[in-house]
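As structure tokens, the structure follows; a few thoughts come after it.
With one protein chain removed, the remaining protein chains of the complex are shown where they sit.
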Amino acid sequence: MLLEALRKQVLEANQEIARRGLAPHTFGNASGIDRLGQEPLVVIKPSGVDYAKMTPGDLVVTDLDGKIVDGRLRPSSDLDTHTLLYREFPQIGGIVHTHSEFATSWAQACRPIPCLGTTHADYFHGPVPVTEPLSAEEVEEAYVRNTGAIIVRRFRAGGLDPVAVPGVLVAGHAPFAWGKTPAEAVEHADVLEYIARLAYRSTLLGAPDAGLPLHVGEHHYQRKHGSKATYGQR
Amino acid sequence: MLLEALRKQVLEANQEIARRGLAPHTFGNASGIDRLGQEPLVVIKPSGVDYAKMTPGDLVVTDLDGKIVDGRLRPSSDLDTHTLLYREFPQIGGIVHTHSEFATSWAQACRPIPCLGTTHADYFHGPVPVTEPLSAEEVEEAYVRNTGAIIVRRFRAGGLDPVAVPGVLVAGHAPFAWGKTPAEAVEHADVLEYIARLAYRSTLLGAPDAGLPLHVGEHHYQRKHGSKATYGQR
Amino acid sequence: MLLEALRKQVLEANQEIARRGLAPHTFGNASGIDRLGQEPLVVIKPSGVDYAKMTPGDLVVTDLDGKIVDGRLRPSSDLDTHTLLYREFPQIGGIVHTHSEFATSWAQACRPIPCLGTTHADYFHGPVPVTEPLSAEEVEEAYVRNTGAIIVRRFRAGGLDPVAVPGVLVAGHAPFAWGKTPAEAVEHADVLEYIARLAYRSTLLGAPDAGLPLHVGEHHYQRKHGSKATYGQR
Partner (left out) sequence: MLLEALRKQVLEANQEIARRGLAPHTFGNASGIDRLGQEPLVVIKPSGVDYAKMTPGDLVVTDLDGKIVDGRLRPSSDLDTHTLLYREFPQIGGIVHTHSEFATSWAQACRPIPCLGTTHADYFHGPVPVTEPLSAEEVEEAYVRNTGAIIVRRFRAGGLDPVAVPGVLVAGHAPFAWGKTPAEAVEHADVLEYIARLAYRSTLLGAPDAGLPLHVGEHHYQRKHGSKATYGQR
């Protein structure tokens, strides 16, 4: 089977989305990319299939333009967002889209998630950004691809690094998260949901958006990600 | 057994209400209708019976006026709401009533659930409407049937299509949802609860009711329900 | 064993408190009363014992003054509240005290739970009342007994019937609920928590305290409790 190992990782990531309760029903999808071959290949969840019943063979393999290379089923309807992000963010190896409860609530409120504490700073360098809404023309022209485009536009405009900020809220929609692998993308999606929960409560308790002093956030981010990282068994 | 297949579907829908935590205690009921015979027949949950112990034979079969055609037990005390909705909304095949936590909280606040995101737009075309309260006369005259009547009145007044808006909040009471089958009605009741959760948080974070741009909502609704639907394995 | 059947009911009620998540740690207790003998006897949970390890023989039997009639262990430290309520409310056969999350939050806010919907009206006739705080003298003199006394004072002052209003919030403390039996008392404690959850969300969404029109509340209460009850298999 083509890309059998990656298929298994992507299947596992999709099931992990369900296990962690990040996407009720089939609101969610994970993909991974193999950038080693001559042509990069994307493996993605099929559309509207129950997580519990999915097998590696149900996954769909496409090229970076979304053309199906292998697979009997239709790919996730969000495919064009994934492929655009893979094209524009060459550092990432896996993408996860969920409708997780609190992150989606922030996305619907069109508010970035402020960095109010070290749980956030350990994973996201600065606020979790929120995109602009799509214009009527962008929706009409290519809704799914343009969802990727407004994400990229938000990162370019803000000078954001997708490695340091491994996720985003699409205004009026829901979060996308990514990572080096599909497994790391799910982890980031899960952390994003957790910091969305924390920030929601803190905000309702009156925390100002400029919550955490910058020097604390910076220290925490660097202790996990900087060149002198002190966390874990490295 | 009369309508054995439909009884099983309705039993399954009632148990699914419990499994998804949509109705603690016995606050909830599901029904289905068979419109194929000479006279349409409704299958509904008996009143106040524990979901776990219910068997297909415990369900009650009535005609569209609520007259019992088959069954040893008393039908759900909400029967007259169900039969009125089946008479007035000929497109629907299953109805579910729950007291699910967040949808009921909106119903108690007498506020429609605004469409703030694509999770909502994928299932409900526009806000989830809320009825007017029943007048003292309507309560006195026929409380349960008039609960159905105010739902229908709300749909007629708003020019709403029960297929595009598969649920409603009864003011000061709780939600009703419906679908082509009892199973789809439960799914809609569950999605309704989820979008109620999302909208609750978004609203507390300051989202205005006119949240999602119309062109995005429209696009999402059409991509699942329009003639050019692109979602799922069709 | 003295009062073996009642011991089992009370044990079951205590375990049900834990199963329903109404009292983390050992914050909670249930009791029952046998009013048939010459002298009424109360069966109550022992103090600070893990629910999972409790056996019928661990329960403590006292008279209505709290004098131990049978039992190796110390009774719940809330015993004097229970016995005072049994003396003053002769209609009740079981009492449950919890620190369930939302009911306790209302109690801590010293606010009665307004009747905003039919879920509430089905079980509680009017708002769930909240007591006054205990004075320093009352605390000093007999804290636990006076907790019962302020409950009774609240019911007398408000002209409330403990059968129609089967529970109360003790200001700055937590809820007590009761019923004809220990099992019904747990059910009421559980419903009280649920309506506290609903009312919390509705209130934050802007529902006024005078939420549900009186004629709807009245109708719902009577349909489950009035002489013409239409709910369940009676």
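Lettered A, B and C in written order, each chain numbered from 1.
Methods note: a residue touches a chain if its C-beta (ideal position, glycine included) is under 8 Å from a C-beta of that chain, and two chains touch if they have at least 3 such contacts.
Model, not experiment: these values are computed from the prediction.
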Touch partners, limited to displayed chains, of the chain removed from view: A, C
Contact residue for the chain not shown (choose from C:48, C:90, C:158 or C:226): C:48
Residue of C:34, C:88 or C:101 in touch with the missing chain, whole complex considered: C:101
Residues of chain C in contact with the chain not shown: 24-25, 27, 46-49, 73-74, 77, 99, 101-102, 104-111, 133-136, 139-140, 143, 172-174, 200, 203-204
Residues belonging to chain A that touch the chain removed from view: 116-119, 187, 190-191, 194, 197-202, 204-207, 211-213, 215-216, 219, 223, 230-233
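The definition used in the following text is that only the chains that are shown with their structure count from here on.
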Other chains in touch with both chain A and chain B: none
Chain nearest the overall Cα centroid: B
Euclidean distance of C-alpha centroids - chain B vs chain C, Å: 33
Whole-Å separation of chain centres (CA-atom averages), chain A against chain C: 47
Junction residues of chain A - those touching two or more other chains: none
